[in-house]
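First the structure, in the form of structure tokens, and then the observations on it.
With one protein chain withheld, the remaining protein chains of the complex are depicted in position.
Chain IDs A, B, C, D and E follow the sequence of writing; residue 1 opens each chain.
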């Protein structure tokens, strides 16, 4: 087997969702799948035909095995997964509809991943021959150990000249182990070449706000982020318009230091499953960049990939390159025979 | 257990609905739940945190027990339910979609409720300490006995100073036992403080039509209703706009003797389950009035509650106060983590 | 049993579709039903109250029996079905949603129908007393034997004065047995009184394109088709507007040699199941013509029938005349109690 | 279509059963099918390749249509079914397992069948060309009208020389309309050539008990039945041994006026669905007699058919002649490829 | 509401089981219910018609509410449940069959119950008017806080003269918080009137083994337990014979200080769900004792209740007194109409 192009690192959880439109107290069963922000990127890349390996830690039980199997089924290299610890993190999902909001109950504390020993991962070996490394801001929020493993991975990637991306993805209610995002994230983002960060993320994590009077607030934030983190070559985000739980719109914008690249805005109606929409975007962007598309092409591909993800059940985008390209060209609603 | 605030009275049926979009001849199974206009109000109030007791009669078999259990599961006080009679009323539902109409087949004749003995219900005891009594126009339409029990309940409530509400809800194809709505309803509505009645209900049941040339037809009807029934303090109705079986709009209007209070119009798309939308409205209105909101607040809450119900499977509104208030504030489409 | 009014002829396949919004690799089960373009017409007519018989060939195994049973369940006369051959043709369906296209994988080669012996069908007996015969362009595309049986059926119908209709329905990736549509179809269409043909069908199969500068391109195509095939009395097609996989629009147009009859355009949202939409249109048109409606009425009925089909699961339109007429009148979104 | 060999008459109910091993309060859905003692015989005969027509009355609604469709799907001639009345009778089934008993809740009062008008059935036309007529003791227990229709059918059959069979099937809790089985049944059984009757049936309905000191109690009962009802040529019954709700045994015995014919005893484990086991027996017996088997052959076939039914879901036996004959030969447990 | 007769105390978990015979990696969904050793006793008693209240702690989220609702649905008084803490304990179940063992993965650490504050429960109020208090050896094994709450409850019950029972139920892999069963249990069992304890439990927890040469080893253990714990009036256990995962046998034995009472041995085949079999036994025994049956009657009832539980899905026994009594009388395999 050829070595993987992309390596991702982060927690994978069991997702338990109520079927159809059922609310929690109505449901006598839960649909079960496995996902996590970084692993979703790896799965999507595998469907795009780019080899990807996911690095994580699972409990050494049948659930950890089942999670591994799902990644392997979808074509992700699982050889660097470690086993041990108490439990698999999980979350419960009640899918929203129309005016009713979706709801998530997280149950991820004390997970095998949160309890990982950083030294269990030999990043020199893991990143041998890799073309890209990806992490998200959720990982350093989970535990000191996870943050340290992430830092080490970035350090090795930087030393080897492997580009690094991150979805900074600020979630206040994580970060329970003693550090704040503002304390931990800057050191990690310093090693990044590309980040997904909204105006809000920049403010909350880095205290960076748009220059007053800037023509474009987001461009201003990006420029300040690049000043602060000189390795950064691209900063990007999606803009989600919300009509209802069943109807969103999506567009994206990317600053590459020279141009502010924008996409068209897509309607998304009905939404089948919005979980992992951001991960699908990032995977699409990596696909574009790794296949040497220019930034407009890559961003168009990325946002179309994210739009398609909303029509697919589960955390991960199972769309192919052909399907994304077809949407980029504006083909919708055909029946492919 | 503290005594319930609200007491509701009416038939509860087994609802058997085809799954998904299946038509009757396509379906090898039926989804089963239990509901009825008045019980739906009690369940919704229980989810709003207001104690509610439902009074009804079930057959003394496993279906009657299962119906009781569903009410109890949802927090409704079931101690005043009586058992006996031949069968549980039921109805079959084929949910509509897009241009295809939904269909209901009722099978409720000869039910345990229709055969009730009025004297089996000791309303003095049942209403002891109650803060509100609610019934609908379906109950007196079912049988002479049900009508008499309803009349007695209203009489006791009036004597005790407990406010009474009714959804007059005219359905011509009920009223099979010899009396018409026009004959039976006036005596009952005389004991009411609040009714839900559309212009059509007023015309069909009470022969009341808007004054020719009135500025607002509905206000005119309400004024004439209040002249006829002096105890009435509020008359209200919802306006449903119908785009398709999957897409409705909803707004409400209420006349309180002084002002014609109106709400905004909400889009409802897609409709998950429209059964019980009116009951959710009434429950929302009672919640508002019983928590001392002014009429505009209460009506806004009520119509938002009804809108949310359309996104919830089953007859009853399982939304919480926080969810309804969030919709009143215009928050839609978020993912609550 | 009185003799059937309409006889249809063509292959019926087992349809295996992923449940809900699942993609092929996600699905641990397939929903199963049976359908085919011509049989769908027969089923729809049976629901409209017009007797219909379907003629086909099934393998002599439990799947052939189950397919027969489904037709019989829906009221289609199955006495002329023949049994033998290797296998039942089948197709796999992944239903699209929003921006994700639906997908079909056909697996129909070497089917019992493709292997049929034309002489196994005694069309004189089959068409005894029939009022209409219907076929589609899929049948002669399947095999030499199927084409010959179709030709013989048309010949007998013509001789007996039974009107013949066809949905010419050009599909390039069929026609694998050595003949092309352009070679085989003209002889068959010569025997037709009514065809469904789009501008594209006319160009691809018959090389007929609109007269340059014609006021109405479709009318021009129809006129040229009628010149080429003098028996033709009506040529019709539907116009499908595609917003997304969940949202289409539909209208129809018919040229009867004198007038270009048009319908209103209906929105279809959400689409429950678009398979068989064209067959539902044709069945609606036949119903109109066979019940002596004038062309505008018949076409209005036909397009409304097709619109309703999109809200019904499976290949066939299970709507009744009352339901279609209700939609023609513009009634949507009611709850029929 | 050739005329049917066998005509059956009786009520068909909607059967709503909890899925798997669920109890009534645990079940959020019910599996739905349609069945009735006499219709089950017709379905089984249709699977045996003998044409059969079922005569009944359904409400003129979608449930009545769905019930008709199920019979038609299984090959039963439905042309003599009449439509009208209030409701479809139904019953709820909780399937037993191991030490837990199965439970049935009947809800069949006031059904369309119970309300039938005897004159709505033209038995001269219905029985034209029939080879056998079958009824059960449930029909005259339902209502005066049903009893009268049954009597008329037997009268016409007798006059035309068509053999008549009945499963006398005494159920005390039916017979609510004023007559008792003891009053109504003798007149009907007088017209029968073959009955299924247990020792208990004979005692409860006809007051016939075995002659004290008889060698074989059942033979003695049969002989006395034949003395009382001289038209009777065969009396038969099954013996069910009960180990648990999941494990029964079954054998049969038949007195033909000369010999007491017996079968081997079959184990039945596990029981998939025991409803309709007696109907499957009767259908098997009719098949044997109508295909000119001698009594031992016919009874062996009948009991094997009943045994097979216990391994088939639903009310009716969907086994073929080949399957029953294979069991008669003692072949079990093969995988038929 | 009258005060409850029986109060139970212990953790309730979400149970997630694979459907049918699926293994963990095969299952795309989990059946969901809620249960726990002590709560199962309360539910069973409620089905027996004895009021019961369960005391526990749930997280203040939708899962905690759903668990509460399930208890309430089944008739258990939930007013003393406290809310708070991080998460609901849960376990995953793969049901065994034939030669394949069932498997449980526990995920209950850090649960809301484990984190309970003993002072949150006012046992004087909770036990006001109670007739019995029940706990199991799982509770003190979970956490120091749970053990202290249990101790306090027993203390109050003893002081009030309320009988106390315990299923000592030794599980080595619990007891992770620093104490061992041998250290913690004796003090708690001192307050008990009745315990379920096997020979193995007695040895592992109390170091009590049968007197060498004793006629009956279990009687000897019971006698020594009573010497050590003088309040004990009854010691009992079940004997499970294991043929396969689908086939067990069950009997029980009880020492009351005078007699060694034994039951017959029941076969259990097939096993529908063995979880909660011991809880059903204990509930049956309490029912017997609380309704003043003598020990043989009570033990017969208890073991029959446990046998029935094995035929019921979920953790709790939903059988009624009539059903258990019917089994005690040896009635099996009937269809109750």
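The rule is simple: contacts are C-beta pairs under 8 Å (C-beta built on N, C-alpha and C of every residue); 3 or more make two chains touch, one makes a residue touch a chain.
Worth saying up front: this structure is predicted, and the values here are computed from it rather than measured.
Asks: Just name the one of E:85, E:145, E:191 or E:270 that touches the chain not displayed here.
Replies: Here the residue in touch with the unshown chain is E:270.
Asks: Please identify, in ascending order, the residues of subunit A that touch the omitted chain?
Replies: Residues in contact with the chain left out: 1, 69-70, 72-75, 79.
Asks: Name, in rising order, the residues on subunit C that touch the hidden chain in the full complex.
Replies: Counting only subunit C, the missing chain is touched by 16, 19, 23-25, 27-33, 61-63, 65-66, 69, 86-88, 92, 94, 103, 105, 107, 109-110.
Asks: Tell me where the left-out chain touches subunit D, residue by residue.
Replies: So the residues of subunit D touching the unseen chain are 20, 73-74, 266-273, 304, 307-308, 310-314, 318-319, 323, 326-327, 331-337.
Please note the rule applied: only the chains that are shown with their structure count from here on.
Asks: What chains do subunit A and subunit D have as common neighbours?
Replies: Touching subunit A and subunit D alike, sorted by label: B, C, E.
Asks: How would you label the subunit A and subunit E contact, same or different, if same means the shared numbers make up over half of all numbers there?
Replies: Over half of the interface numbering overlaps between copies: same.
Asks: If you average the CA atoms of subunit A and of subunit C, how far apart do the two points sit, in angstrom?
Replies: About 46 Å separates the centre of subunit A from that of subunit C.
Asks: Just how far, in Å, is the C-alpha centre of subunit D from the one of subunit C?
Replies: Comparing mean C-alpha positions, subunit D is 42 Å from subunit C.
Asks: Between subunit C and subunit E, what is the separation of their C-alpha centroids in Å?
Replies: The separation of the two C-alpha centroids amounts to 63 Å.
Asks: Which positions in subunit E touch two or more other chains at once?
Replies: In subunit E, residues 28, 69, 73-74 touch at least two other chains, as defined above.
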